[in-house]
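As you look at this complex, bear in mind that one protein chain is not there, while each of the others sits in place.
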Amino acid sequence: MTTVAAGLKKLTMVQAITDAMRTMMRENETVLVLGEDVGVNGGVFRATDGLIQEFGEERVVDTPLAESGIIGTSVGLAVNGFTPICEMQFFGFIYPAFNQIMTHATRMRQRSLGRYTVPMVIRAPYGAGVKAPEIHSDSVEALFTHVPGLKVVAPSNPYDAKGLLIASIEDPDPVLFIEPMRCYRSGRTEVPEDKYSIPLGKAAKVKEGTDVTIFTWGAMVQDTVQAVQKWEETHEEVCEIIDLRTLYPLDKEAIKESVEKTGRVVVVHEAPETGGVSGDIISVINDAAFFYLKAPVQKVTGFDTPVPVYSLEQDFLPSARKITAALEQVLKY
Amino acid sequence: MTTVAAGLKKLTMVQAITDAMRTMMRENETVLVLGEDVGVNGGVFRATDGLIQEFGEERVVDTPLAESGIIGTSVGLAVNGFTPICEMQFFGFIYPAFNQIMTHATRMRQRSLGRYTVPMVIRAPYGAGVKAPEIHSDSVEALFTHVPGLKVVAPSNPYDAKGLLIASIEDPDPVLFIEPMRCYRSGRTEVPEDKYSIPLGKAAKVKEGTDVTIFTWGAMVQDTVQAVQKWEETHEEVCEIIDLRTLYPLDKEAIKESVEKTGRVVVVHEAPETGGVSGDIISVINDAAFFYLKAPVQKVTGFDTPVPVYSLEQDFLPSARKITAALEQVLKY
Amino acid sequence: MGADNQFPVIQYVNEAGSLKQDEVKLHKEQLYQFYFMMVRARMMDKKCLNLQRQGRIGTYVQYEGQEAAQVGSALAVEDGDWMFPTYRDHAATMSFGHSLRNLFLYWKGRLEGSIPPEGRNIFPPAVPIASQLLHAAGAAWAEKKKNSDRVSIVYFGDGATSEGDFHEGLNFASVFHAPVVFFNQNNGYAISVPMEKQMKSKTIAQKGLAYDIPSLRIDGNDILAVYHETVKAVARARSGGGPTLIEAVTWRYGAHTTADDPSKYRDQQESEIRRKTTDPLLRVERLLKNQGWWKEEEKERMEAEITKEINQALKEAEKFKPADIDELFDHVFAEPVWPIEEQRKQHKRLSREGIQ
Partner (left out) sequence: MGADNQFPVIQYVNEAGSLKQDEVKLHKEQLYQFYFMMVRARMMDKKCLNLQRQGRIGTYVQYEGQEAAQVGSALAVEDGDWMFPTYRDHAATMSFGHSLRNLFLYWKGRLEGSIPPEGRNIFPPAVPIASQLLHAAGAAWAEKKKNSDRVSIVYFGDGATSEGDFHEGLNFASVFHAPVVFFNQNNGYAISVPMEKQMKSKTIAQKGLAYDIPSLRIDGNDILAVYHETVKAVARARSGGGPTLIEAVTWRYGAHTTADDPSKYRDQQESEIRRKTTDPLLRVERLLKNQGWWKEEEKERMEAEITKEINQALKEAEKFKPADIDELFDHVFAEPVWPIEEQRKQHKRLSREGIQ
């Protein structure tokens, strides 16, 4: 066992997420957890493990199997003094709740000129690569970055997961917090035992570089880091890797600054290309750093197809090979 | 009354839409119309006026008030031999059907390797500017261009409306057909009485130009044409206006060709900026014509806010003033 | 199956104005209060309709004919309770304390129109059909969690029962035993679609059987039935007895909205007949007459008072500060985000230039 400094624990991402909820539930008794199987079962990924034992069933609620019901009642709870954390069992099962998210959770502040507000976090495991059945692997963050009134957050490691989730729970407005399933148990990092938060809307520089910037988030950060390590062994150009962390609002300053420096960009995401967040990133670059761009932005993304059943999911996902090809392409100019 | 050539009628857009449905229902008895108030009432915009009288209630169906129900049963009808045209009363009421669209209508072909297919058209009036109540004016096409397996079409005038709707009904896959409410009765154009179709995926050049291209669609085409006419009276640069007509798949060739010629681009849409189709357009330009671009693409769009109640909707909508400012900006470089 | 037979229409006062239930004690003041609130609601509705015709407000949603259902149920809830109206329920919200000025503002397309008076919990009217049932369940559940005795009342139509959210709302309320009154106004139509096309069940009350929610069917044009039965449901909810589903059978005289033409789908003669038979105001008038309590002057006095109130409110609404685009930008998030701030700045710059 590696030694861990005092006040730190080695946690997986899913543990860090539980820890964030526990921390906030201890501090603030308005915080509730609701969802399918989140109580007695501790969540199908164990993300809510132990919470019902500590906080009881008034605060950790096994709901009926109905996503619109979960979000809709949570709007009522939120407006009336609570801070619901709603778990969607998988991101691909959020669709039945779309109306409640789009027309209520995110518009209530506007519609009531601030009289009623909806402090709410919607958590959802997302992404391919864990051999899950159909529909379970969707990566549809871009549907939500287009929803006015919603922040969208995607952590890539245990430390960020805890800090970003705490910030999301403390945010006075609805936050969609998507969790890359592939990272749930793929590694442990040191996580402070105490409360801390990472501001929403701020990207993290995972690796400093000078010649090309890779923008990515979630599970793709790991893949990108690995691909870049390998690639740099045989190339002299140095890559900067930026983990966007928050997908709405994007960290415009971080994007601008990096593009002004490197002039070359690769975006990596697992969602289908068309309509993906890559479009927003390219759009921000267009606005903020157009004249610094030396080459077309390269995109390494999922296809414009449904996320496939698992026999084909590795083909669908961005791979080191594809990231490498994009680097080569963007550096050609 | 202006004279109309034989075989042509002067129609409003909403009449052209009715005409397209009537034409296809006469030709193909598998075509059905379903929705709330589409039968006896002829639709809240009269888009299905007269259809129940001609085709009876087996083919023109007043459904219960349930959008998921409409799309979900239509998936069953479509797989079992029919071609449903489903009306969503307003685009802002499509959200309850999101799950059925996202996980079934658009994935059935894939999931069954072509054994089951879903020829279906979803019609929806969209957009602001008609003083409609809240939620009635949403313009959320970008949520759907990101849905794999779905084509998205938006006509801007009566002639196109008929031709594109016929093509959509004949398409063997699901098509989302969004209709700019503001254009429903805003003018008449000559429309052939006979059947004709306009291929999906092909943009229309509304106006030839050499110095800057404006990409737009739907109700914004009218506004753009007017703004440009006015603007050109006092400027020597000539604008090209391209009505994209199909938003998925975009007409890449048309975009590329025009940008290679003009090197300057303005995109006009009424949806919120972030996550809007402007991102896709900029992304396509990045891929296909990067080195031709002389200036950052200018965007004239709605805000990243909910579409407001009607006292503020004119502020929300792109205006001639804003289009003019964007032209000035893009030509500065 | 006969599930519908389990739900006969409960009436307290019949069309002729005779009392049908022995236990009810009539109070002259209360009857006059009911009558006043219904007259006020009807006059407000007429005013709005006229304003819409004059182009002084936008598309308007009428409720004429449904006053007993809305007023009677709204008077059954109290301070601290939560009300979840639809676009058609301003007779309910105004009876619960929403200001007439704000109602006018609402129909003038102003966000301020949805803001209830301080201390009154009224949600902005729900537009997506049936979505509000879940909010009501959630807010009521919150009260239960706080160990308060406050309740929710939520309005919805016959058409709304077809949406999934109706089902999920009733099920969540049932499972969590939330103190909600689900108040259905069955006015027979969802725009053009009559109840027979909306469902095959003969009653809406029987839908409560699916959730083991106590349900009842009442004459929605009989304000005594509405008031007393809602009071019972509210009392049950307050005392931990959980939700109730009330189907109030009623009728809208006019069009669905001012954009609708009912002659397309029904014979408006029906409404004319009903004005003389089942009208909710007429019924109380007849009851008052039967009791020997009717005073024609009292009615005139009321109308004069209400006219004044309405005109005053309209004046305030019409001279209300113009809509300010900052309202839009200010209330998307508590803390502004940069895309909206940039859009605000750009918009203001262009607006200023435009004026110069």
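Should a chain be cited, it is by its letter among A, B and C, assigned in written order, with residues numbered from 1 in that chain.
Here is the rule we go by: contacts are C-beta pairs under 8 Å (C-beta built on N, C-alpha and C of every residue); 3 or more make two chains touch, one makes a residue touch a chain.
The structure displayed is predicted, hence computed values, not measured ones.
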| item | value |
| --- | --- |
| Visible chains that the absent chain touches, using the contact criterion stated earlier | A, B, C |
| Of B:V75, B:I169 or B:L317, the residue in touch with the unshown chain | B:V75 |
| Of B:E58, B:D194 or B:E233, the one touching the omitted chain in the full complex | B:E58 |
| Residue touching the undisplayed chain, where the options are B:G42, B:G127, B:P180 or B:G201 | B:G201 |
| Interface with the unshown chain - residue positions in chain A | 36-37, 39-42, 44, 62, 64-66, 68-69, 92-93, 95-96, 131-136, 273-274, 303-306, 308-313, 315-316, 321-322, 325 |
| For chain C, residues in touch with the removed chain | 1, 3-4, 162-168, 171, 174-175, 177, 197-202, 206-207, 209-214 |
| Residues from chain B at the interface with the omitted partner, ascending | 58, 63-64, 66, 68-69, 71-82, 96, 99-100, 103-104, 108-117, 148-149, 151, 171-173, 201, 248-249, 252 |
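Basically, only the chains that are shown with their structure count from here on.
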| item | value |
| --- | --- |
| Most widely separated chain from chain A, with each centre as the mean of CA atoms | C |
| Chain at the geometric heart of the assembly (C-alpha centres) | B |
| Whole-Å gap between the CA centroids of chain B and chain C | 36 |
| Gap in Å, rounded to a whole number, between the CA centres of chain C and chain A | 41 |
| Chain A-chain B separation of Cα centroids, rounded to whole Å | 32 |
| Contacts with two or more other chains, residues of chain A listed in rising order | 68, 96, 99, 103, 110-111, 148-149, 248-249 |
| Set of chain C residues in contact with two or more other chains | 111, 127-128, 164-165, 327-328, 332, 337, 339 |
